[in-house]
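What follows is a set of notes on a single structure, which appears directly below.
Missing here: one protein chain of the complex. Every other protein chain is in place.
Here the chain labels run A and B in written order, and each chain numbers its own residues starting at 1.
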Amino acid sequence: MKFGVVVFPGSNCDHDTYHVISKVIGQPVEFIWHRQTSVNDCDAVLLPGGFSYGDYLRTGAIARFSPVMSAVKEFAANGGKVMGICNGFQILCEAGLLPGALMRNANLKFVCQHINMRVETTDTPFTALCQKGQVLSVPIAHGDGNYFCDTATLEELKGDNRIVFRYSNANGALTEGANPNGSLENIAGIVNRERNVMGLMPHPERASEELLGSNDGRIIFSSLAATLADLAKAS
Amino acid sequence: MSEPAITPDSIRSHGLSDEEYQRIIELLGRQPTFTELGIFSVMWSEHCSYKSSRVHLKRLPTTGECVLQGPGENAGIVDIGGGMAAAFKIESHNHPSFIEPYQGAATGVGGILRDIFTMGARPVAAMNSLHFGLLAATPNAAPEERATIARNRSIMSGVVKGVGDYGNSFGVPTIGGEVRFADCYSRNPLVNAFTLGIVRHNEIFYGKATGVGNPVIYVGAKTGRDGIHGATMASEEFDDASQAKRPTVQVGDPFLEKLLLEACLEAMRDGAIVGIQDMGAAGLTSSACEMGARAGNGIEIDVDLVPQRETGMTAYEMMLSESQERMLIVAAKGREREVIEVFKKWELDAVVIGRVTDDQRLRVKQGNQIVADIPNEALTEAAPKYNRPLKKPDFIGEIASIEQVEKSVAELDATFMRLLAAPNIASKEWVYRQYDHMVRTNTIVLPGSDAAVIRVKEKRRALAMTLDSNARYCEADPRVGVQLVIAEACRNLIVGGARPLALTNCLNFASPERPEVMWQFSETIDGMKEACEVFNTPVTGGNVSFYNETEGRGIHPTPVIGMVGVVADAKHITTQWFKSANCAIVLLGKTANDLGASEYALATQSTTNDQPNRLGNAPPLDLQLEKRVQEACLQIIQAGLVESAHDCSDGGLAVALAECAFSSYKREAIGCEVNLEGELSQAALLFAETPARIIVSAAKENLEKIFEIAREQNIAATVIGRTGGENIKIAVKGEVIINRPTTEVESAWRKVLPQSLEEASMIAAEQR
Partner (left out) sequence: MKAKIYVTLKPSVLDPQGKAIHHAVETIGYTGIADVRQGKFFEVTLDESLTVEAARAHIERMAQDVLTNPVIEDCRVELET
C-alpha cells in the first residue's frame, strides 16, 4: 500500500503527515506536488494542514484549482480513500468533495489547544479500529474551523451517519464549552456519501506519538492502513 | 533620471549630522549623489551601524567550544552534537510595532525567520518577548489614563495577532517566550522576535559574495515603496509626528515567505548557491554591501533589473525600500539558470541584477548611469563609532529598602492572591493559544512551563529554549540585573533537564544620547560578560534597539536574553508541575530577605509608581552559588530522582508553589502542604525573589540521594512540605497563611488577561 501527501504552496503540515505515515505507521509514503495531474499509484491521498495559497481569498479556495485536485476528484470517484486534515478539510469542502463550509471561528481568534473529540461512527475506513463513543484527545490549530451547512444537508449528514467526529468534553458529553470554534452541532469531521472521503479540523498527526503528549490520533491512520491492507488482501 | 540636489535640509532629514556629512565627503573624495546620501543615512543609522554600542559590545565573550558562528553573520550557530547545529537569533521590531502593531509584529517575525533560513537552517521554533504598558486602570482613573489603557490593550491585541498570523501561516511553532508589563512601555512597546533553526554542519550557508564574476540574483517579492527609511525611523525618538510616518511601515506576506523558505532550501541543496542574505533593514543596500564586505569583494547591480511592484521608482527608492520577503543570492557562475528554475517552480521572481566585482565597492547603476559608487568599508567598518558619555543616574544609591507591610494573616493571603493576578505573573494562555505551538510535531513541552522543549527528530536529544528579562532589576542595578536575568534563563533550562549552551540578546534601551542611558548600557555589557563567563554561555549574536523613548520618557533598560540548551536524552525532560500526591517538596537553595525590585514591592508599595528607587534594590546574586544550585539540579534530574522542577522567581516561593500545583494538559491540579521556616519576615519567606532557588518534588525514597548531591555541591536542600490534597496550603513558622482550593487560585490566575483583552481583541480582529 502507498500513501500520498499532497503539497500545495503554503501547506505546512505536509512533513508532519509524511512523518507519521513513514515513521509511526511504518508505511510507504510520497509527496504529491500540486501541479501533478495524477496521484500516481497511491492507495490513499492525504491533504495536509497549512495555509494553501495563504488562505488569502478563503481557506482552501484557491487550492481547489490546483491541477492535482482534478486527479484527487477522479481518484475519489473511483473509490480511492481521501482524508483532509484542517486546511485539507477546508479544501475538500471548497472543491465540493464534502458538503458545507468552514467559517471564521466564533470568537474570531486562531485557536491552538488540545481538544477532545468523540467518535460518532466506526463505519468509515478512517475509524474502523475505533470504538463508537470513544473520546480522542487531539490538538486543533485553526482560525476557520467553524463548520456550517444548511439544514437539509445537516439532516442528510445525520440520517446517513456521516458525522464522524464531534467536539466533546473528556467524558464524551457534547457541551457548548467543549466546542472550540462554534461548529454546528459540535461537528469536527464528516465523510462523503460514499464514505471514502473524510475531512476533519483536528490534527491527528500531532497526537500520534506518546512523546508529544498524546497518541490518540494514531488510530485514525492505523484504521486507514488496516482498511487498505484488507482491500489489498481481498483483491 | 537626474538626482535631486543635496541641501542642508535634506542632510538633516536623513538624520545625518554636519560632522557625519563632512565625513561622507572625505570618504568619497567628493559630494555624494542623492542616492548615496540615502544609502549612507540608512547604513550609518543607529539600527544598522551600532554606532553607539559597538565600542561596548566588543567586550562580550563570543567564542566557546560549541560556537560554530558568532556575531557578524545573519544568525549565530552552535553545535548541538551528532553533526547537527542550531542557528538562532533574536531581533527587535519595537518602533514599527508601535506605529502599526499588527504589521509591525508580523514583519518582525518574518525578518527573524529569514535571518535563520538564510543560513541554510529550517526554522523549527519561534519565541517572542513582548513588553506592553499596563492593561488595567487604577480606580477612579482620569480619562487620560483610561485612554492609555485602551491603547495598550489594542497594541497588545494587534501585536499578538500579528505574531500569530505570520508564524502560523509560515508553519513555525511559536513555543514560548514572555509577556511583561510596565507603564514605561505604554508608548514604547517592545516586540523582540526569536527564531531557532536546525541545520547540518556541512550545509550551513553564509552571507558572503565570494567568487569575482559570480552572478547576483534577486529573489522573492517585488520591490515597492514600503518601509523607505524604516531603519532611520527605528533610530529616532517618537513624537506625535511619527504617527504620520505610517506609510513607511512594511506589510508582511507569510505565504510568500513560506514559498521563499522552501525555494531557498531547495536551491541550497542543489549546490548552485555560493552566498545568500535576506533584505531586512535598509533592504538591498545593506545586503549588497554587507555580502561584499564579508567576502572582501564588491557588488555591482543595476536597479532597472529589480522586479518592481510600483511604477516610476527611483534608484534611491529601490535601494532604500524595505519591502519584505526578499533575498539576495550569489550563485556559482554558469549555474544561475538552476537557481532561477527552482524559484520559478515556487512561483517566485528570481532575476540576475548584477555581479560580484573585485574592487570592494558597492556600485549601483540605473541602466547606463552610475548612481552610487561607494567603498564597502565606508558603509561598514568606517561608519561613525561613538564613545558616548556615561553618567550614573542619581537615584542609584538612594534606593529604599523594602520590608513587610502586612499586619495580619488575611493581609498576607490577600497579597498572595494579588500577586497571582499581577500581569507579569498571570497566565499567558490567552496569548499562546493564538499561536500554533505544535506544527512540525516536535514540541515536547508546550508553552506554560519554565522552558519550551522540542525534539530533534533525527536524534534522541532535544533542545530547550527560553526568553527572559526583568527590567525592574535592570533599572535598579543594570549590572546585577542582567546577571539575574541570565541566571534565571539558565535556571529555566536546567529545570527542564537541559544544559545551557549559548545565548542571543536583544538590548532594548532609551536614547543613547543621554549619558544615564549609556551608563546603563555599559553596565549591562559588563554584567553580561561576567555572567556569561561563569555559566559558560557565550553570546552568539543579537540586536541593539536604542531610542525606545517617547516625548522624553524612556523605557527601563530591558536586555532580553534568549538562552538555548541541549537535553542529552529526551527522558530527562522535566516540567514544573507536580505529578503525584505524597511526594516531598524540596527547596534547593535558600531564601534571603530579597523583597527589593520584586513583584511584591510593585504590588505593595504604590500601584502607579514603578520608579525603582521606591521599589528597592535588586536581589544580590552570588554567581558561583547559582552555578552550584543549577549543577545540583541538573544532576538530580539526570539521575531520575525528581518528578518536577520549577524555577523560583517572580512572586517568590508562594507563587512558584502555586504554579507547580496548577493543572496542565492531561493533568488535574495537585495541591500541596508546605511550611516555611527561617529568621526572615513572613513576607520575605513567601515572596522574596532570592535567586539560586529551585523547587523540586520527589518520591520520599529518593530524598537521601538528593541530599547527597546537594552536599557535594555545597548547597542547601530543605524539605518544605509534600504534594497532594485539594488546597494550596502554605504556613510560615507553623502558622497557616494561605489555605485555598487550588482550582480557585488557578482560576483567578487564568482569568486576568482574558478579562482585560477580550474586547480589544474583538476590535483588532475585525480591522483585519
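The definition used in the following text is that contacts are C-beta pairs under 8 Å (C-beta built on N, C-alpha and C of every residue); 3 or more make two chains touch, one makes a residue touch a chain.
Please read all numbers here as calculations on a predicted model, not as lab measurements.
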item	value
Of A:Lys2, A:Lys73 or A:Arg104, the residue in touch with the unshown chain	A:Arg104
Omitted-chain contact residue, chosen from A:Asp16, A:Glu94, A:Glu120 or A:Asp216	A:Glu94
Per the touch definition above, residue among A:Lys2, A:Arg58 or A:Lys73 touching the missing chain	A:Arg58
Interface residues of chain A (partner: the chain not displayed)	57-58, 61-62, 65, 93-94, 99-101, 103-108, 148-150, 182
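What we mean here is this: only the chains that are shown with their structure count from here on.
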item	value
Chain A residues within the chain B interface of the complex	9-10, 12-13, 15-16, 19-20, 49-51, 53-56, 108-114, 137, 139, 141, 143, 203, 205-206, 208-209, 211-214
Complex contact set, residues of chain B against chain A	161, 164-165, 168-171, 253-256, 258-259, 346-347, 432-441, 443-444, 446, 455, 457, 570, 665-666, 761-762, 765-766
